[in-house]
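Note that this is a trimmed complex: some chains were dropped, and none of the rest were shifted.
So that you can tell them apart, the chains are marked A, B and C in the order they are listed, and the count of residues begins at 1 in each.
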Amino acid sequence: MNTFEDRLIALFDDVHHLDRVPRAGYVVRGVAHPESVAAHSHFVSLLVLMFIEEYPGRFDREKALAMALIHDLSEAKLMDIPMPYADAYLKKAKDRAEQEIFEEMFAGFASKFAAAHQEFLDAKTPEARLVRGLDKAQMMIKVLFYERERSGYLEEFWTGAANFRDYGVPEVSALFDAICARAGRVRPKPLLGAEEGDA
Amino acid sequence: MNTFEDRLIALFDDVHHLDRVPRAGYVVRGVAHPESVAAHSHFVSLLVLMFIEEYPGRFDREKALAMALIHDLSEAKLMDIPMPYADAYLKKAKDRAEQEIFEEMFAGFASKFAAAHQEFLDAKTPEARLVRGLDKAQMMIKVLFYERERSGYLEEFWTGAANFRDYGVPEVSALFDAICARAGRVRPKPLLGAEEGDA
Amino acid sequence: MNTFEDRLIALFDDVHHLDRVPRAGYVVRGVAHPESVAAHSHFVSLLVLMFIEEYPGRFDREKALAMALIHDLSEAKLMDIPMPYADAYLKKAKDRAEQEIFEEMFAGFASKFAAAHQEFLDAKTPEARLVRGLDKAQMMIKVLFYERERSGYLEEFWTGAANFRDYGVPEVSALFDAICARAGRVRPKPLLGAEEGDA
(Lines give C-alpha, C1' and ligand atoms only; values in the text may rest on other atoms or scores of the structure.)
Protein backbone atom coordinates (compact mmCIF):
# COMPACT_ATOMS: atom_id res chain seq x y z
CA MET A 1 0.00 0.00 0.00
CA ASN A 2 3.00 2.28 -0.36
CA THR A 3 3.12 3.20 -4.02
CA PHE A 4 1.22 6.18 -5.36
CA GLU A 5 -1.01 3.82 -7.32
CA ASP A 6 -1.90 1.77 -4.27
CA ARG A 7 -2.64 4.87 -2.24
CA LEU A 8 -4.83 6.11 -5.05
CA ILE A 9 -6.85 2.89 -5.16
CA ALA A 10 -7.21 3.09 -1.37
CA LEU A 11 -8.52 6.65 -1.69
CA PHE A 12 -11.13 5.51 -4.20
CA ASP A 13 -11.98 2.61 -1.91
CA ASP A 14 -12.91 5.31 0.60
CA VAL A 15 -14.96 7.50 -1.73
CA HIS A 16 -16.23 5.17 -4.48
CA HIS A 17 -19.77 4.99 -3.10
CA LEU A 18 -20.29 8.77 -3.17
CA ASP A 19 -22.25 8.18 -6.38
CA ARG A 20 -24.79 6.30 -4.24
CA VAL A 21 -25.13 8.89 -1.50
CA PRO A 22 -28.12 11.02 -2.48
CA ARG A 23 -28.17 14.70 -1.60
CA ALA A 24 -30.30 14.55 1.52
CA GLY A 25 -32.15 17.85 1.15
CA TYR A 26 -33.74 16.51 -2.02
CA VAL A 27 -34.57 13.08 -0.57
CA VAL A 28 -36.36 14.71 2.34
CA ARG A 29 -38.49 16.80 0.01
CA GLY A 30 -39.45 14.02 -2.39
CA VAL A 31 -37.31 14.68 -5.47
CA ALA A 32 -37.72 11.68 -7.76
CA HIS A 33 -34.10 11.07 -8.74
CA PRO A 34 -31.97 13.21 -6.44
CA GLU A 35 -28.42 13.86 -7.58
CA SER A 36 -25.64 12.08 -5.72
CA VAL A 37 -22.88 13.82 -3.80
CA ALA A 38 -20.44 12.81 -6.55
CA ALA A 39 -22.64 14.30 -9.28
CA HIS A 40 -23.09 17.46 -7.22
CA SER A 41 -19.32 17.73 -6.90
CA HIS A 42 -19.00 17.49 -10.66
CA PHE A 43 -21.52 20.25 -11.26
CA VAL A 44 -19.93 22.57 -8.69
CA SER A 45 -16.51 21.97 -10.24
CA LEU A 46 -17.90 22.73 -13.69
CA LEU A 47 -19.37 25.99 -12.39
CA VAL A 48 -16.01 26.90 -10.87
CA LEU A 49 -14.29 26.15 -14.19
CA MET A 50 -16.65 28.48 -16.03
CA PHE A 51 -16.13 31.24 -13.45
CA ILE A 52 -12.34 31.13 -13.45
CA GLU A 53 -12.40 31.32 -17.24
CA GLU A 54 -14.84 34.23 -17.24
CA TYR A 55 -12.93 36.18 -14.59
CA PRO A 56 -9.25 35.62 -15.37
CA GLY A 57 -6.82 36.80 -12.72
CA ARG A 58 -9.51 36.94 -10.04
CA PHE A 59 -8.86 33.57 -8.43
CA ASP A 60 -6.06 31.06 -8.07
CA ARG A 61 -7.46 28.67 -10.67
CA GLU A 62 -5.88 25.45 -9.62
CA LYS A 63 -6.69 25.99 -5.98
CA ALA A 64 -10.31 26.80 -6.76
CA LEU A 65 -10.74 23.69 -8.92
CA ALA A 66 -9.02 21.43 -6.41
CA MET A 67 -11.21 22.79 -3.64
CA ALA A 68 -14.37 22.15 -5.65
CA LEU A 69 -13.35 18.59 -6.47
CA ILE A 70 -12.61 17.65 -2.85
CA HIS A 71 -15.09 19.78 -0.91
CA ASP A 72 -17.57 16.97 -0.16
CA LEU A 73 -15.34 13.89 -0.08
CA SER A 74 -15.68 13.57 3.68
CA GLU A 75 -19.37 12.82 3.13
CA ALA A 76 -18.22 9.37 2.09
CA LYS A 77 -18.03 8.66 5.84
CA LEU A 78 -20.70 10.95 7.32
CA MET A 79 -23.20 10.94 4.45
CA ASP A 80 -24.96 14.16 3.53
CA ILE A 81 -26.41 15.69 6.72
CA PRO A 82 -28.98 18.16 5.46
CA MET A 83 -29.16 21.85 6.21
CA PRO A 84 -30.34 23.58 8.26
CA TYR A 85 -30.34 20.72 10.79
CA ALA A 86 -26.61 20.06 10.54
CA ASP A 87 -25.89 23.67 11.46
CA ALA A 88 -28.63 23.97 14.03
CA TYR A 89 -27.85 20.83 15.99
CA LEU A 90 -24.30 19.77 15.25
CA LYS A 91 -22.74 23.21 15.04
CA LYS A 92 -18.95 23.06 14.85
CA ALA A 93 -18.79 19.32 15.53
CA LYS A 94 -19.60 18.54 11.91
CA ASP A 95 -16.88 20.81 10.53
CA ARG A 96 -14.33 19.27 12.86
CA ALA A 97 -15.43 15.75 11.94
CA GLU A 98 -15.22 16.53 8.23
CA GLN A 99 -11.71 17.89 8.53
CA GLU A 100 -10.55 14.90 10.60
CA ILE A 101 -12.05 12.47 8.11
CA PHE A 102 -10.55 14.29 5.16
CA GLU A 103 -7.11 14.34 6.73
CA GLU A 104 -7.24 10.61 7.34
CA MET A 105 -8.33 9.87 3.80
CA PHE A 106 -5.58 12.07 2.36
CA ALA A 107 -2.85 11.14 4.86
CA GLY A 108 -0.85 9.51 2.07
CA PHE A 109 -0.87 12.57 -0.16
CA ALA A 110 0.52 16.11 -0.18
CA SER A 111 -0.52 18.22 2.81
CA LYS A 112 -1.83 20.91 0.49
CA PHE A 113 -5.03 18.86 0.05
CA ALA A 114 -5.82 18.93 3.76
CA ALA A 115 -4.95 22.63 3.82
CA ALA A 116 -7.32 23.32 0.94
CA HIS A 117 -10.09 21.42 2.72
CA GLN A 118 -9.60 23.45 5.90
CA GLU A 119 -9.49 26.62 3.81
CA PHE A 120 -12.84 25.68 2.30
CA LEU A 121 -14.32 25.19 5.76
CA ASP A 122 -12.90 28.51 6.99
CA ALA A 123 -14.46 30.39 4.05
CA LYS A 124 -12.04 33.29 4.24
CA THR A 125 -9.93 33.27 1.05
CA PRO A 126 -11.33 34.34 -2.34
CA GLU A 127 -11.20 30.76 -3.65
CA ALA A 128 -12.99 29.34 -0.62
CA ARG A 129 -15.64 32.04 -0.88
CA LEU A 130 -16.07 31.39 -4.60
CA VAL A 131 -16.47 27.63 -4.15
CA ARG A 132 -18.79 27.96 -1.17
CA GLY A 133 -20.96 30.43 -3.02
CA LEU A 134 -21.09 28.22 -6.12
CA ASP A 135 -21.86 25.21 -3.90
CA LYS A 136 -25.08 27.04 -2.97
CA ALA A 137 -25.67 28.34 -6.49
CA GLN A 138 -25.46 24.82 -7.98
CA MET A 139 -28.05 23.74 -5.42
CA MET A 140 -30.44 26.48 -6.48
CA ILE A 141 -29.90 25.81 -10.22
CA LYS A 142 -30.85 22.22 -9.49
CA VAL A 143 -33.95 23.39 -7.61
CA LEU A 144 -34.86 25.51 -10.64
CA PHE A 145 -34.91 22.46 -12.90
CA TYR A 146 -36.45 20.08 -10.37
CA GLU A 147 -39.32 22.54 -10.01
CA ARG A 148 -39.85 22.57 -13.75
CA GLU A 149 -40.01 18.77 -13.63
CA ARG A 150 -42.54 19.03 -10.79
CA SER A 151 -40.28 16.91 -8.64
CA GLY A 152 -40.60 17.41 -4.89
CA TYR A 153 -41.78 20.13 -2.56
CA LEU A 154 -39.03 22.69 -2.87
CA GLU A 155 -40.78 25.84 -1.78
CA GLU A 156 -38.66 26.39 1.31
CA PHE A 157 -35.44 26.45 -0.71
CA TRP A 158 -36.54 29.78 -2.17
CA THR A 159 -37.19 31.45 1.17
CA GLY A 160 -34.05 30.46 3.09
CA ALA A 161 -31.50 33.27 2.98
CA ALA A 162 -28.66 30.82 3.65
CA ASN A 163 -29.38 29.16 0.30
CA PHE A 164 -28.42 32.36 -1.50
CA ARG A 165 -25.36 33.26 0.47
CA ASP A 166 -22.75 34.73 -1.87
CA TYR A 167 -19.89 34.90 0.63
CA GLY A 168 -19.21 38.44 -0.45
CA VAL A 169 -18.34 37.50 -4.05
CA PRO A 170 -20.23 39.86 -6.40
CA GLU A 171 -19.88 37.50 -9.38
CA VAL A 172 -21.65 34.78 -7.41
CA SER A 173 -24.26 37.26 -6.23
CA ALA A 174 -25.05 38.07 -9.87
CA LEU A 175 -25.66 34.37 -10.52
CA PHE A 176 -28.11 34.16 -7.60
CA ASP A 177 -29.93 37.17 -9.04
CA ALA A 178 -30.15 35.50 -12.44
CA ILE A 179 -31.45 32.27 -10.89
CA CYS A 180 -34.17 34.16 -9.03
CA ALA A 181 -35.05 36.16 -12.14
CA ARG A 182 -35.41 32.97 -14.17
CA ALA A 183 -37.62 31.46 -11.46
CA GLY A 184 -39.69 34.62 -11.11
CA ARG A 185 -38.82 34.74 -7.41
CA VAL A 186 -37.59 37.44 -5.08
CA ARG A 187 -34.19 36.69 -3.62
CA PRO A 188 -34.43 36.62 0.19
CA LYS A 189 -32.56 39.28 2.15
CA PRO A 190 -29.19 38.13 3.47
CA LEU A 191 -29.00 37.22 7.16
CA LEU A 192 -27.39 39.83 9.34
CA GLY A 193 -23.94 38.75 10.37
CA ALA A 194 -24.18 35.73 8.14
CA GLU A 195 -20.63 36.22 6.93
CA GLU A 196 -19.36 35.25 10.34
CA GLY A 197 -22.06 32.93 11.51
CA ASP A 198 -22.73 30.16 9.03
CA ALA A 199 -19.34 29.32 7.63
CA MET B 1 -52.14 23.55 15.11
CA ASN B 2 -53.46 23.08 18.61
CA THR B 3 -55.63 20.00 18.47
CA PHE B 4 -54.20 16.54 18.99
CA GLU B 5 -55.01 15.72 15.37
CA ASP B 6 -53.16 18.74 14.02
CA ARG B 7 -50.14 18.04 16.19
CA LEU B 8 -50.17 14.47 14.93
CA ILE B 9 -50.21 15.56 11.29
CA ALA B 10 -47.37 17.96 12.08
CA LEU B 11 -45.38 15.09 13.60
CA PHE B 12 -45.86 13.02 10.47
CA ASP B 13 -44.88 16.04 8.38
CA ASP B 14 -41.57 15.83 10.26
CA VAL B 15 -41.02 12.08 9.86
CA HIS B 16 -42.96 11.10 6.73
CA HIS B 17 -39.84 10.79 4.55
CA LEU B 18 -38.12 8.27 6.85
CA ASP B 19 -39.26 5.63 4.36
CA ARG B 20 -36.94 7.26 1.83
CA VAL B 21 -33.89 7.51 4.07
CA PRO B 22 -31.84 4.41 3.32
CA ARG B 23 -29.80 2.80 6.08
CA ALA B 24 -26.41 4.25 5.26
CA GLY B 25 -24.23 1.33 6.24
CA TYR B 26 -25.85 -0.72 3.49
CA VAL B 27 -25.68 2.04 0.86
CA VAL B 28 -21.97 2.43 1.48
CA ARG B 29 -21.39 -1.28 0.97
CA GLY B 30 -23.44 -1.67 -2.18
CA VAL B 31 -26.61 -3.42 -1.01
CA ALA B 32 -29.06 -3.40 -3.93
CA HIS B 33 -32.26 -2.32 -2.14
CA PRO B 34 -31.22 -1.17 1.32
CA GLU B 35 -33.99 -0.99 3.91
CA SER B 36 -35.17 2.45 4.98
CA VAL B 37 -34.97 3.82 8.50
CA ALA B 38 -38.75 3.42 8.78
CA ALA B 39 -38.63 -0.24 7.73
CA HIS B 40 -35.74 -0.87 10.12
CA SER B 41 -37.82 0.65 12.93
CA HIS B 42 -40.63 -1.73 12.10
CA PHE B 43 -38.38 -4.77 12.19
CA VAL B 44 -36.76 -3.76 15.49
CA SER B 45 -40.21 -3.17 17.01
CA LEU B 46 -41.36 -6.58 15.80
CA LEU B 47 -38.31 -8.20 17.40
CA VAL B 48 -39.07 -6.38 20.66
CA LEU B 49 -42.67 -7.60 20.50
CA MET B 50 -41.52 -11.20 20.14
CA PHE B 51 -39.06 -10.85 23.03
CA ILE B 52 -41.49 -9.34 25.48
CA GLU B 53 -43.95 -12.15 24.71
CA GLU B 54 -41.27 -14.81 25.10
CA TYR B 55 -39.96 -13.41 28.37
CA PRO B 56 -43.02 -12.22 30.27
CA GLY B 57 -42.32 -10.13 33.35
CA ARG B 58 -38.76 -9.39 32.30
CA PHE B 59 -39.37 -5.97 30.72
CA ASP B 60 -41.88 -3.13 30.93
CA ARG B 61 -43.67 -4.04 27.73
CA GLU B 62 -45.18 -0.76 26.75
CA LYS B 63 -42.01 1.15 27.43
CA ALA B 64 -39.95 -1.27 25.39
CA LEU B 65 -42.32 -1.08 22.43
CA ALA B 66 -42.58 2.71 22.56
CA MET B 67 -38.80 2.99 22.67
CA ALA B 68 -38.41 0.75 19.65
CA LEU B 69 -40.97 2.70 17.64
CA ILE B 70 -39.36 6.08 18.34
CA HIS B 71 -35.67 5.23 18.61
CA ASP B 72 -34.67 6.48 15.15
CA LEU B 73 -37.20 9.24 14.50
CA SER B 74 -34.59 11.96 14.92
CA GLU B 75 -32.91 10.61 11.78
CA ALA B 76 -35.68 12.40 9.90
CA LYS B 77 -33.54 15.51 10.39
CA LEU B 78 -29.98 14.15 10.55
CA MET B 79 -30.31 11.19 8.19
CA ASP B 80 -28.58 7.94 9.05
CA ILE B 81 -24.95 8.69 9.90
CA PRO B 82 -23.22 5.35 9.61
CA MET B 83 -21.20 3.60 12.25
CA PRO B 84 -18.41 3.52 13.15
CA TYR B 85 -17.80 7.03 11.73
CA ALA B 86 -20.57 8.68 13.73
CA ASP B 87 -19.02 7.43 16.94
CA ALA B 88 -15.45 8.01 15.91
CA TYR B 89 -15.83 11.58 14.68
CA LEU B 90 -18.98 13.05 16.16
CA LYS B 91 -18.77 11.45 19.57
CA LYS B 92 -21.36 12.82 21.98
CA ALA B 93 -22.45 15.62 19.64
CA LYS B 94 -24.66 13.24 17.69
CA ASP B 95 -26.44 11.93 20.80
CA ARG B 96 -27.08 15.47 21.96
CA ALA B 97 -28.34 16.53 18.56
CA GLU B 98 -30.69 13.53 18.37
CA GLN B 99 -32.17 14.27 21.77
CA GLU B 100 -32.66 17.98 20.93
CA ILE B 101 -34.32 17.12 17.63
CA PHE B 102 -36.55 14.52 19.23
CA GLU B 103 -37.66 16.92 21.95
CA GLU B 104 -38.59 19.54 19.39
CA MET B 105 -40.57 17.07 17.31
CA PHE B 106 -42.44 15.80 20.38
CA ALA B 107 -42.85 19.15 22.12
CA GLY B 108 -46.62 18.94 21.65
CA PHE B 109 -46.94 15.52 23.29
CA ALA B 110 -46.47 13.93 26.69
CA SER B 111 -42.98 14.36 28.18
CA LYS B 112 -42.70 10.61 28.64
CA PHE B 113 -41.75 10.30 24.95
CA ALA B 114 -38.72 12.57 25.35
CA ALA B 115 -37.82 10.72 28.53
CA ALA B 116 -37.99 7.37 26.74
CA HIS B 117 -35.76 8.70 23.96
CA GLN B 118 -33.14 9.89 26.46
CA GLU B 119 -33.41 6.58 28.28
CA PHE B 120 -32.68 4.78 25.02
CA LEU B 121 -29.59 6.95 24.48
CA ASP B 122 -28.40 6.35 28.04
CA ALA B 123 -28.68 2.58 27.64
CA LYS B 124 -28.96 1.89 31.34
CA THR B 125 -32.44 0.46 32.00
CA PRO B 126 -33.44 -3.08 31.05
CA GLU B 127 -35.77 -1.80 28.32
CA ALA B 128 -33.14 0.49 26.81
CA ARG B 129 -30.62 -2.33 26.86
CA LEU B 130 -33.09 -4.71 25.24
CA VAL B 131 -33.97 -2.30 22.44
CA ARG B 132 -30.37 -1.29 21.79
CA GLY B 133 -29.30 -4.90 21.65
CA LEU B 134 -32.14 -5.81 19.28
CA ASP B 135 -31.32 -2.73 17.17
CA LYS B 136 -27.96 -4.41 16.51
CA ALA B 137 -29.47 -7.88 16.18
CA GLN B 138 -31.93 -6.72 13.53
CA MET B 139 -28.99 -5.28 11.61
CA MET B 140 -27.15 -8.59 11.68
CA ILE B 141 -30.25 -10.60 10.70
CA LYS B 142 -30.53 -8.30 7.69
CA VAL B 143 -26.85 -8.86 6.88
CA LEU B 144 -27.51 -12.60 7.04
CA PHE B 145 -30.16 -12.37 4.34
CA TYR B 146 -28.41 -9.76 2.22
CA GLU B 147 -25.41 -12.08 2.12
CA ARG B 148 -27.57 -14.94 0.91
CA GLU B 149 -28.85 -12.64 -1.84
CA ARG B 150 -25.24 -11.76 -2.70
CA SER B 151 -26.03 -8.11 -2.17
CA GLY B 152 -23.13 -5.89 -1.17
CA TYR B 153 -19.77 -6.37 0.51
CA LEU B 154 -20.73 -7.05 4.08
CA GLU B 155 -17.68 -8.85 5.36
CA GLU B 156 -16.73 -6.20 7.89
CA PHE B 157 -20.10 -6.43 9.63
CA TRP B 158 -19.10 -9.88 10.88
CA THR B 159 -15.81 -8.78 12.39
CA GLY B 160 -16.89 -5.66 14.27
CA ALA B 161 -17.51 -6.44 17.93
CA ALA B 162 -19.79 -3.41 18.28
CA ASN B 163 -22.22 -5.04 15.85
CA PHE B 164 -22.81 -7.85 18.32
CA ARG B 165 -23.10 -5.83 21.46
CA ASP B 166 -25.75 -7.37 23.70
CA TYR B 167 -25.81 -4.63 26.35
CA GLY B 168 -25.62 -7.27 29.04
CA VAL B 169 -28.95 -8.87 28.12
CA PRO B 170 -28.42 -12.66 27.97
CA GLU B 171 -31.55 -13.21 25.86
CA VAL B 172 -30.13 -10.87 23.20
CA SER B 173 -26.76 -12.53 23.45
CA ALA B 174 -28.39 -15.86 22.63
CA LEU B 175 -29.85 -14.33 19.48
CA PHE B 176 -26.42 -13.11 18.36
CA ASP B 177 -25.08 -16.62 18.91
CA ALA B 178 -27.87 -18.08 16.80
CA ILE B 179 -27.25 -15.55 14.01
CA CYS B 180 -23.55 -16.43 13.95
CA ALA B 181 -24.33 -20.14 14.02
CA ARG B 182 -26.67 -19.79 11.07
CA ALA B 183 -24.05 -17.81 9.15
CA GLY B 184 -21.29 -20.25 10.05
CA ARG B 185 -19.31 -17.40 11.57
CA VAL B 186 -17.49 -16.93 14.86
CA ARG B 187 -18.94 -14.16 16.96
CA PRO B 188 -16.26 -11.53 17.66
CA LYS B 189 -15.07 -11.05 21.22
CA PRO B 190 -16.77 -8.16 23.01
CA LEU B 191 -14.75 -4.95 23.38
CA LEU B 192 -13.31 -4.39 26.82
CA GLY B 193 -15.17 -1.67 28.61
CA ALA B 194 -17.70 -1.48 25.80
CA GLU B 195 -20.56 -1.17 28.25
CA GLU B 196 -19.37 2.28 29.15
CA GLY B 197 -17.74 3.38 25.97
CA ASP B 198 -20.06 3.04 23.01
CA ALA B 199 -23.49 3.86 24.29
CA MET C 1 -34.89 -24.83 14.29
CA ASN C 2 -36.32 -25.47 17.68
CA THR C 3 -34.97 -22.74 19.89
CA PHE C 4 -36.74 -19.41 20.20
CA GLU C 5 -33.81 -17.74 18.46
CA ASP C 6 -33.94 -20.08 15.49
CA ARG C 7 -37.69 -19.65 15.15
CA LEU C 8 -37.19 -15.91 15.26
CA ILE C 9 -34.60 -15.97 12.48
CA ALA C 10 -36.97 -18.18 10.46
CA LEU C 11 -39.76 -15.63 10.95
CA PHE C 12 -37.52 -12.85 9.66
CA ASP C 13 -36.51 -15.08 6.75
CA ASP C 14 -40.22 -15.02 5.88
CA VAL C 15 -40.75 -11.28 6.24
CA HIS C 16 -37.36 -9.68 5.66
CA HIS C 17 -38.19 -8.49 2.12
CA LEU C 18 -41.26 -6.51 3.24
CA ASP C 19 -39.06 -3.43 3.00
CA ARG C 20 -38.87 -4.08 -0.75
CA VAL C 21 -42.59 -4.58 -1.32
CA PRO C 22 -43.92 -1.20 -2.38
CA ARG C 23 -47.45 -0.17 -1.41
CA ALA C 24 -49.23 -0.99 -4.64
CA GLY C 25 -51.80 1.79 -4.65
CA TYR C 26 -48.98 4.31 -4.90
CA VAL C 27 -47.05 2.39 -7.58
CA VAL C 28 -50.15 2.26 -9.74
CA ARG C 29 -50.62 6.01 -9.48
CA GLY C 30 -47.04 7.00 -10.18
CA VAL C 31 -45.70 8.02 -6.77
CA ALA C 32 -41.96 8.52 -7.16
CA HIS C 33 -40.69 6.68 -4.07
CA PRO C 34 -43.64 4.75 -2.66
CA GLU C 35 -43.31 3.59 0.93
CA SER C 36 -42.79 -0.11 1.53
CA VAL C 37 -45.17 -2.35 3.46
CA ALA C 38 -42.62 -2.45 6.31
CA ALA C 39 -42.40 1.35 6.48
CA HIS C 40 -46.18 1.61 6.36
CA SER C 41 -46.39 -0.81 9.29
CA HIS C 42 -44.02 1.38 11.25
CA PHE C 43 -46.06 4.50 10.61
CA VAL C 44 -49.35 2.82 11.54
CA SER C 45 -47.78 1.49 14.75
CA LEU C 46 -46.49 4.95 15.61
CA LEU C 47 -49.97 6.39 15.10
CA VAL C 48 -51.41 3.71 17.35
CA LEU C 49 -48.80 4.52 20.01
CA MET C 50 -49.77 8.19 19.95
CA PHE C 51 -53.48 7.34 20.19
CA ILE C 52 -53.19 4.97 23.12
CA GLU C 53 -51.17 7.61 24.98
CA GLU C 54 -53.68 10.34 24.17
CA TYR C 55 -56.69 8.26 25.17
CA PRO C 56 -55.59 6.27 28.22
CA GLY C 57 -57.95 3.52 29.31
CA ARG C 58 -59.76 3.47 25.99
CA PHE C 59 -57.91 0.55 24.40
CA ASP C 60 -55.90 -2.48 25.46
CA ARG C 61 -52.55 -0.91 24.70
CA GLU C 62 -50.43 -3.96 24.16
CA LYS C 63 -53.01 -5.65 22.00
CA ALA C 64 -53.39 -2.56 19.83
CA LEU C 65 -49.65 -2.20 19.34
CA ALA C 66 -49.15 -5.88 18.61
CA MET C 67 -51.96 -5.79 16.06
CA ALA C 68 -50.46 -2.79 14.30
CA LEU C 69 -47.03 -4.40 14.11
CA ILE C 70 -48.31 -7.65 12.60
CA HIS C 71 -51.28 -6.50 10.55
CA ASP C 72 -49.55 -6.67 7.14
CA LEU C 73 -46.97 -9.40 7.64
CA SER C 74 -48.88 -11.83 5.45
CA GLU C 75 -48.15 -9.52 2.52
CA ALA C 76 -44.67 -11.01 2.58
CA LYS C 77 -46.23 -13.91 0.65
CA LEU C 78 -49.10 -12.28 -1.27
CA MET C 79 -47.59 -8.84 -1.86
CA ASP C 80 -49.78 -5.78 -1.55
CA ILE C 81 -52.92 -6.35 -3.62
CA PRO C 82 -54.37 -2.87 -4.09
CA MET C 83 -57.80 -1.69 -3.15
CA PRO C 84 -60.46 -1.56 -4.39
CA TYR C 85 -59.58 -4.47 -6.72
CA ALA C 86 -58.70 -6.88 -3.92
CA ASP C 87 -62.14 -6.40 -2.41
CA ALA C 88 -63.99 -6.28 -5.69
CA TYR C 89 -62.53 -9.42 -7.23
CA LEU C 90 -61.05 -11.55 -4.48
CA LYS C 91 -63.69 -10.93 -1.83
CA LYS C 92 -63.25 -13.16 1.20
CA ALA C 93 -60.55 -15.31 -0.44
CA LYS C 94 -57.87 -12.75 0.35
CA ASP C 95 -58.79 -12.52 4.04
CA ARG C 96 -58.75 -16.30 4.32
CA ALA C 97 -55.39 -16.53 2.54
CA GLU C 98 -53.89 -13.86 4.78
CA GLN C 99 -54.99 -15.64 7.94
CA GLU C 100 -53.69 -18.99 6.68
CA ILE C 101 -50.33 -17.48 5.77
CA PHE C 102 -50.05 -15.66 9.06
CA GLU C 103 -50.81 -18.80 11.04
CA GLU C 104 -48.14 -20.72 9.19
CA MET C 105 -45.54 -18.00 9.74
CA PHE C 106 -46.36 -17.81 13.47
CA ALA C 107 -46.89 -21.55 14.05
CA GLY C 108 -43.84 -21.63 16.31
CA PHE C 109 -45.07 -18.83 18.57
CA ALA C 110 -47.87 -18.17 21.04
CA SER C 111 -51.36 -18.61 19.61
CA LYS C 112 -52.30 -15.10 20.74
CA PHE C 113 -50.56 -13.73 17.65
CA ALA C 114 -52.79 -15.66 15.26
CA ALA C 115 -55.80 -14.66 17.36
CA ALA C 116 -54.82 -10.98 17.14
CA HIS C 117 -54.45 -11.28 13.38
CA GLN C 118 -57.90 -12.82 13.03
CA GLU C 119 -59.30 -10.16 15.34
CA PHE C 120 -57.82 -7.49 13.08
CA LEU C 121 -59.50 -9.08 10.05
CA ASP C 122 -62.82 -9.34 11.86
CA ALA C 123 -62.76 -5.63 12.78
CA LYS C 124 -65.12 -6.01 15.74
CA THR C 125 -63.16 -5.21 18.91
CA PRO C 126 -62.16 -1.66 19.85
CA GLU C 127 -58.49 -2.39 19.20
CA ALA C 128 -59.15 -3.89 15.76
CA ARG C 129 -61.34 -0.93 14.86
CA LEU C 130 -58.70 1.51 16.03
CA VAL C 131 -55.90 -0.15 14.06
CA ARG C 132 -58.02 -0.55 10.92
CA GLY C 133 -59.07 3.06 11.06
CA LEU C 134 -55.50 4.26 11.60
CA ASP C 135 -54.37 1.98 8.76
CA LYS C 136 -56.57 4.11 6.49
CA ALA C 137 -55.62 7.37 8.21
CA GLN C 138 -51.89 6.72 7.73
CA MET C 139 -52.62 6.16 4.03
CA MET C 140 -54.37 9.50 3.74
CA ILE C 141 -51.65 11.35 5.69
CA LYS C 142 -49.18 9.93 3.19
CA VAL C 143 -51.39 11.09 0.31
CA LEU C 144 -51.41 14.55 1.87
CA PHE C 145 -47.63 14.78 1.73
CA TYR C 146 -47.23 13.04 -1.63
CA GLU C 147 -49.60 15.61 -3.09
CA ARG C 148 -47.51 18.44 -1.70
CA GLU C 149 -44.49 16.83 -3.37
CA ARG C 150 -46.45 16.63 -6.62
CA SER C 151 -45.85 12.92 -6.70
CA GLY C 152 -48.40 10.82 -8.55
CA TYR C 153 -52.04 11.16 -9.55
CA LEU C 154 -53.82 10.76 -6.24
CA GLU C 155 -57.12 12.46 -6.92
CA GLU C 156 -59.22 9.35 -6.52
CA PHE C 157 -57.94 8.74 -2.99
CA TRP C 158 -59.86 11.81 -1.87
CA THR C 159 -63.18 10.70 -3.33
CA GLY C 160 -63.31 7.08 -2.15
CA ALA C 161 -65.41 6.79 1.01
CA ALA C 162 -63.64 3.56 1.96
CA ASN C 163 -60.40 5.50 2.35
CA PHE C 164 -61.94 7.48 5.21
CA ARG C 165 -63.61 4.66 7.03
CA ASP C 166 -63.33 5.25 10.77
CA TYR C 167 -64.76 1.90 11.90
CA GLY C 168 -66.98 3.73 14.33
CA VAL C 169 -64.11 5.17 16.38
CA PRO C 170 -64.79 8.88 16.94
CA GLU C 171 -61.13 9.64 17.71
CA VAL C 172 -60.15 8.27 14.32
CA SER C 173 -62.98 10.15 12.67
CA ALA C 174 -61.58 13.39 14.09
CA LEU C 175 -58.23 12.61 12.50
CA PHE C 176 -59.87 12.11 9.09
CA ASP C 177 -61.59 15.47 9.52
CA ALA C 178 -58.27 17.14 10.33
CA ILE C 179 -56.61 15.53 7.29
CA CYS C 180 -59.37 16.78 5.00
CA ALA C 181 -59.24 20.24 6.59
CA ARG C 182 -55.51 20.44 6.01
CA ALA C 183 -55.94 19.35 2.40
CA GLY C 184 -58.81 21.72 1.83
CA ARG C 185 -61.00 18.80 0.79
CA VAL C 186 -64.48 17.67 1.69
CA ARG C 187 -64.52 14.28 3.37
CA PRO C 188 -66.69 11.88 1.35
CA LYS C 189 -69.90 10.59 2.89
CA PRO C 190 -69.57 7.14 4.46
CA LEU C 191 -70.93 4.20 2.48
CA LEU C 192 -74.26 2.90 3.72
CA GLY C 193 -73.77 -0.36 5.53
CA ALA C 194 -70.04 -0.06 5.20
CA GLU C 195 -69.52 -1.18 8.78
CA GLU C 196 -70.62 -4.65 7.82
CA GLY C 197 -69.61 -4.78 4.21
CA ASP C 198 -65.97 -3.88 3.73
CA ALA C 199 -64.18 -5.42 6.66
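In this section, contacts are C-beta pairs under 8 Å (C-beta built on N, C-alpha and C of every residue); 3 or more make two chains touch, one makes a residue touch a chain.
Here the structure is a predicted model, which is why all the values come from computation and not from measurement.
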With 3 chains placed, the number the full structure-file assembly comprises: 6
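By our rule, only the chains that are shown with their structure count from here on.
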Chain pair with the greatest number of C-beta contact pairs: B-C
Chain C against chain B, contact positions shared by both copies (same if over half, else different): same
Fitted rotation between chain A and its twin chain B in degrees, CA, nearest 5: 180
Chain located farthest away, centre of chain C as origin (C-alpha): A
Centroid spacing, where centroids are CA-atom means, of chain A and chain C in whole angstrom: 41
Chain A and chain B, separation of their C-alpha mean positions in angstrom: 30
Multi-chain contact sites of chain C, meaning residues that touch two or more partners: 33, 145
Interfacial residue positions of chain A with respect to chain C in the complex: 29-32, 150-153
Contact footprint of chain C on chain B as seen in their complex: 3-6, 8-9, 11-13, 15-16, 18-20, 33, 35-36, 38-43, 45-47, 49-50, 53-54, 61-62, 65-66, 69-70, 109-110, 112-113, 141-142, 144-145, 174-175, 177-179, 182
Interfacial residue positions of chain A with respect to chain B in the complex: 17, 20-21, 24, 27-30, 76-82, 85-86, 89-91, 93-94, 96-97, 100-101
